[in-house]
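This report refers to the structure that appears directly beneath it.
The other protein chains are all here in position, but one chain of the complex has been omitted.
As written, the chains take the letters A, B, C, D and E, and residue 1 is the first residue of each chain.
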Amino acid sequence: MADDGFFKHETALVESPSVGAGTRIWAFAHILPGARIGAACNICDHTFVENDVRIGDRVTIKCGVQVWDGITLEDDVFVGPNATFSNDPFPRSGQHPERYARTLVKRGASIGGNATILPGLTIGERAMVGAGAVVTRDVPPMAIVTGNPARIVGYDGAGSLSTDAASTTPAEAGACATRVAGVTLHRLPHVYDLRGNLSFGEIGNPIPFEVKRYFLVFGVASKEIRGEHAHRALHQFLICVHGRCHVVADDGSNRQEFVLDSPTIGLHLPPLVWGIQYKYTEDAVMLVLASAPYDPASYIREYAEFLELVKPGAANLAT
Amino acid sequence: MADDGFFKHETALVESPSVGAGTRIWAFAHILPGARIGAACNICDHTFVENDVRIGDRVTIKCGVQVWDGITLEDDVFVGPNATFSNDPFPRSGQHPERYARTLVKRGASIGGNATILPGLTIGERAMVGAGAVVTRDVPPMAIVTGNPARIVGYDGAGSLSTDAASTTPAEAGACATRVAGVTLHRLPHVYDLRGNLSFGEIGNPIPFEVKRYFLVFGVASKEIRGEHAHRALHQFLICVHGRCHVVADDGSNRQEFVLDSPTIGLHLPPLVWGIQYKYTEDAVMLVLASAPYDPASYIREYAEFLELVKPGAANLAT
Amino acid sequence: MADDGFFKHETALVESPSVGAGTRIWAFAHILPGARIGAACNICDHTFVENDVRIGDRVTIKCGVQVWDGITLEDDVFVGPNATFSNDPFPRSGQHPERYARTLVKRGASIGGNATILPGLTIGERAMVGAGAVVTRDVPPMAIVTGNPARIVGYDGAGSLSTDAASTTPAEAGACATRVAGVTLHRLPHVYDLRGNLSFGEIGNPIPFEVKRYFLVFGVASKEIRGEHAHRALHQFLICVHGRCHVVADDGSNRQEFVLDSPTIGLHLPPLVWGIQYKYTEDAVMLVLASAPYDPASYIREYAEFLELVKPGAANLAT
Amino acid sequence: MADDGFFKHETALVESPSVGAGTRIWAFAHILPGARIGAACNICDHTFVENDVRIGDRVTIKCGVQVWDGITLEDDVFVGPNATFSNDPFPRSGQHPERYARTLVKRGASIGGNATILPGLTIGERAMVGAGAVVTRDVPPMAIVTGNPARIVGYDGAGSLSTDAASTTPAEAGACATRVAGVTLHRLPHVYDLRGNLSFGEIGNPIPFEVKRYFLVFGVASKEIRGEHAHRALHQFLICVHGRCHVVADDGSNRQEFVLDSPTIGLHLPPLVWGIQYKYTEDAVMLVLASAPYDPASYIREYAEFLELVKPGAANLAT
Amino acid sequence: MADDGFFKHETALVESPSVGAGTRIWAFAHILPGARIGAACNICDHTFVENDVRIGDRVTIKCGVQVWDGITLEDDVFVGPNATFSNDPFPRSGQHPERYARTLVKRGASIGGNATILPGLTIGERAMVGAGAVVTRDVPPMAIVTGNPARIVGYDGAGSLSTDAASTTPAEAGACATRVAGVTLHRLPHVYDLRGNLSFGEIGNPIPFEVKRYFLVFGVASKEIRGEHAHRALHQFLICVHGRCHVVADDGSNRQEFVLDSPTIGLHLPPLVWGIQYKYTEDAVMLVLASAPYDPASYIREYAEFLELVKPGAANLAT
Partner (left out) sequence: MADDGFFKHETALVESPSVGAGTRIWAFAHILPGARIGAACNICDHTFVENDVRIGDRVTIKCGVQVWDGITLEDDVFVGPNATFSNDPFPRSGQHPERYARTLVKRGASIGGNATILPGLTIGERAMVGAGAVVTRDVPPMAIVTGNPARIVGYDGAGSLSTDAASTTPAEAGACATRVAGVTLHRLPHVYDLRGNLSFGEIGNPIPFEVKRYFLVFGVASKEIRGEHAHRALHQFLICVHGRCHVVADDGSNRQEFVLDSPTIGLHLPPLVWGIQYKYTEDAVMLVLASAPYDPASYIREYAEFLELVKPGAANLAT
């Protein structure tokens, strides 16, 4: 390890004076003078770090990666081998934008090997960009994205899915608990006669609150996400009355994904549960019954704020 | 006019002693002894009336019609030329059912020329069977049916429809009155952003009652009718959240037809309004919000009973 | 035969003084006083003819038919057994319209057995209504209609169709004559390469006129007919560039039906050819290249007028 | 009853000398001289029977029916009121075909009220034409047809169908007997894994014969019938591997209808069972495993012959 | 800067004697002896340039790129980081093709970061390959391609598109000028009646030339491009009569993209306008009316030649 507290391979070129303690920089790497690099990082062979770059602590940069001007990697970020950033949305040789597009990779996110990150994007906390993905839009916290262009395919920690909700909901009308505190999944009654099918619910059976509002979500493009927030005191009961939608519920400690694909499946989301809706089919119509009128102040839209509210010892607004 | 107060063409064969005053029976008609025929009827050439037949007052029977054992035509019925009844659902020569199927054509109904009425059906009050129709199912009161097999295409007096509900509902969120007492049509809020569409309602805005129950109707074969009843004290709020459905509302005096074809259109049916749902598209899902738990006693299923309840001076159960 | 030159069966009731020579009226028929009936008609058993009726010469009315007030049957009309007319579009017993709907069956038309004709329609010259059809719209000259409701399925004399035009057009680019004077059917060049298909025509090859106008017909409901006219001096070249359409061409003596179902099939219609387009598929787009700008005076819209123009010895406007 | 052993209403016109004993002819009926009518018939009011007509014994002809030249009604036929025959496929007034189309209604068939029978057709033994149907094609023995144009909707005696075969086949792999002698219905094994679904059978389990031939039936237009024959010695095992098809099996005494709509449902048809396949969906593919190579002599194509072979005491070819 | 006029980082290995003035070669780069590199290039860290390579002036090669034998990069090309070329279409270890596939990146083109270019392709002038794209076919001049496999999504400089042409064409029938010299966009008359829609044009209104030829383009695979040429003297009038197609018009100075998606939108392309058709929907049918018969000599198929012809001072062939 060098005198200044970090390790530098003998073939590495480290021109920056600002490298944190315990950081290791390996063979044929090249760090330009303006770069600021935190402590305990691991910067592998054949990497290149330009000047206007901020790298946090405990960041891993695997071989063959370049970190260009305008890029920030927060603490604990992982960048896989040959993953490629860029900072000019329409590059022409010899033409430079007035200001390079800025890319922000947030705390704990990982970028898979050979992934491509287009300029100007934000990769959310603990998000996971799959190997080989081409990321063309912002990635939400905890989301897992793959493909070209990259689409959300899941959420970190939400558990593996059985093929359909039918296997996780009771076969007969009734409710079952879930891994997420307070969240219950319901099989609703299903009456069939020659004139068609009918399903229903009543207050108390099984809807555990007075319904003060309903809303319908429909016409959602499949690549989009709805929801992605929690409520301070609102109960919701979700039924996908046509088509199919995935819902992720998260109490801050546990996370679980549900497929709603029948008018006979209902999901109760109590207050202080973070909810995400995604993978809507084109024809999906989501019915939400809610326990209170619309109140923007009810929404918690920042995941970090939500985590604060639900951590043990926090004053629970819902009580 | 014959001595007994009705007219008989010289070539007509009238074997029944029971023909009302003012009734006219024309050339080559043949009335068997058991038939009972009311007053002021018009029974045209080449008709045939069997024995176990009851015909009310002011009935018209055009040429070429036979009225078989088991058939009742109530007052003011019109039967077009060559319209054909039957009283045996699976006729074989020389085999007679123990009891002939009974056909009931109710007060004021009309049957178009050359229509065919299968055995055992009831044609409701003031219904209209189109010329050439083949009627294979009961026809509700006031319904207009055509085709082979006959399907409901409208309701007498419910007004002509504009092509879609968009032209009859407010363009902006809000409510409008209708021709039917107490029924309101609502344009619900529609919020569109890049992630999709959203529509919603709240108790009081515009849902004018506490919601105690919801039900969903889906998978209805297009030829079927749902509804066709009133409630003594129940409020309902209808939204066709997918596909399209027609609703006819009737307060006993006025009748109006609505096309629900958008999640942003709601229809409030208060108590003591007769409601009919029909013309469901295959993919239609109807959401009904209701003001009380399910109670079979709430239903008024006979139109005649309904009319009694809503006539001026009746004790209104809903108050 | 009776003294007044027509035959009356002994059981028939003929109250009209206006029956033409050679007409026969059969058993149990009943003719009211106001009816006017031409010569050489055949009016069969169990028929009924009301007062405000005009029946031409050589008309056949088979058993069980009634001809109501307001109906005109021109010369040479055939009415099959039990075929049923009506004259009130919304009949209610005891209620009579101010004026009965008028029905006109034109010269040489035939109505099949047990067909139903709704009130107020015109059945065109030599049209053929199939047995059991329920006619709800006017029927054009020579059209053959069947079903409930009745739709056009062909044209009298236009010949049987091979399954598709491919079998009637040349396999290689080129033209062939047709049964209709001056009309030619063309296989247009078809060039295929990896980038797609291309077809073309040039003035003189094979389009036999200078193009002064084009028009496109599209979005035609399948039950509708376009065309049904001739032009005095206009040449047209028809290509169904998407979907499929049938064209009937008629020079007054010969008639032929063509299926246009490929961008590589063209049909040249010269002046003084009666053309009918029908059986449009929903997605059909018809391109017509024309030899002159639009001129309403160019159109011959009455078939009778057309026949006058093309009969031998007529001054041919197209020359 | 008249001296010649049949009853004639006083207003009836009976010009034929050839009417069987016990036959009754009612008011305003008209029988032309050439008609030959069997014994114990019932010919109702306002009927008309032309000359070149043969009517068997025990035939019922209800009011308003005409029986034209060229029509034969075999024994025990029923013709409902206002049912309409015709004998000229393209009638024009005053033009008569060289020979009238011949219509044959076979023993025991029934024609519902107001039905229309186009010229030149055969209605098979014990077939049933529904009221108001318009029959445009031959009707097979025992078939029930309705609609305009008429289509087969069932077979007399084949029993009412549950909504799908799932309810009539075992839920678990296995076999069940049926009402038809020797015919068994099988639920085949169904293996599902991530790679897809698999179903199978083996000789002996459950296929009760050595397979010597297979054939596939596909691309059947929905209005068509396949099968309609029996085999002298051939076993068949039917599986509808895609889409859906109905099969009627008949041992001469009992008849049953099956819906094959899954690759996991098989039907064993032993020798000397009359089989009918119909109601193919467009995408249906029927797999038939057979116990012998193709042999045209194996087929019994006439139902009458089949009945002879299976009647008690007949030498059973299959043994 | 080294004595020979270019800069070489001290860790770079430059074995070629043929490097232009002002070119900079950075850390850990490796240039083999046979490579020829122009002036003012920028060749970044960790790059590798083989022998049979020609690189023009002002070329940028970002980090991690290899330029293999057989590759030519013309002047002003940009190659993003980790972009990957190849020169063997089916590589097997130790097996070398007789001659390596040749790749040509033409003047001013850009290749985004981490893009993959398959062997043997040409990337046209000023084309833009998006980051992460996998290019499997030639890229036309100015085209923008993205995805795996890469498809054309636009053309550089053709302007952003409104969602449909309706917003860029006049609402009423009429014409509007465009950014491209001589090109006009037309809203054609649209006549709607119950029988369908009709649109038309006439010589002079608005078609500004005599029509001597038409051609139809159809059945184009969506990934294909038609057109991509100019004409010396030919006028064309384009109507997409079914489906949808994009057209880019370019007068050498300005470029604009049009969406043709209605039979009522026409586009006039005069001589000496470069036209590109792409994004054909599967069902698109393009009608082109042209002012002269087909003449291969009319076509200008090289964009460079086109630019010569339209540059100020050039003899304009169209006059």
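Everything that follows uses one rule, which is that a contact is a pair of C-beta atoms (placed from the backbone, for glycine too) under 8 Å apart; a residue touches a chain by one contact, two chains touch by 3 or more.
Quick caveat, the model's predicted, so the values are computed rather than measured.
Colleague: Please provide the labels of all shown chains that the missing chain touches.
Modeller: A, D, E
Colleague: Return the single residue from E:Val19, E:Val134 or E:Ala158 that touches the missing chain.
Modeller: E:Val134
Colleague: Of the listed residues D:Val153, D:Ala173 or D:Val211, which contacts the missing chain in the full complex?
Modeller: Final answer for the missing-chain contact: D:Val211.
Colleague: Which of A:Val14, A:Cys63, A:Val259 or A:Leu287 touches the chain that is not shown?
Modeller: For the chain that is not drawn, the touching residue is A:Cys63.
Colleague: In terms of residues, what is the contact footprint of the unshown chain on chain A?
Modeller: Those residues of chain A that touch the unshown chain are 11, 27-28, 40, 44-46, 58-60, 62-64, 76-78, 80-82, 108, 110, 112-114, 128, 131-134, 146-148.
Colleague: If the hidden chain were put back, which residues of chain D would touch it?
Modeller: Interface residues of chain D facing the absent chain: 194-203, 210-221, 224-226, 239, 241-242, 263, 280, 283, 285, 287, 289, 293-294.
Colleague: Given the full complex, what residues of chain E touch the hidden partner chain?
Modeller: Touch with the absent chain occurs at residues 13, 28, 30, 46, 48, 64, 66, 68, 82, 84-86, 90-94, 114, 116, 118, 134, 148-149.
Here is the rule we go by: only the chains that are shown with their structure count from here on.
Colleague: List the centre-to-centre spacing of chain C and chain D in whole Å, with centres computed as mean CA coordinates.
Modeller: Each chain's C-alpha centroid was found; their separation is 37 Å.
Colleague: Could you tell me which residues belong to chain E and also touch two or more other chains?
Modeller: Not one residue of chain E touches more than one other chain, so the list is empty.
Colleague: Tell me the shape of the graph of touching chains, choosing from line, ring, star, complete and other.
Modeller: other
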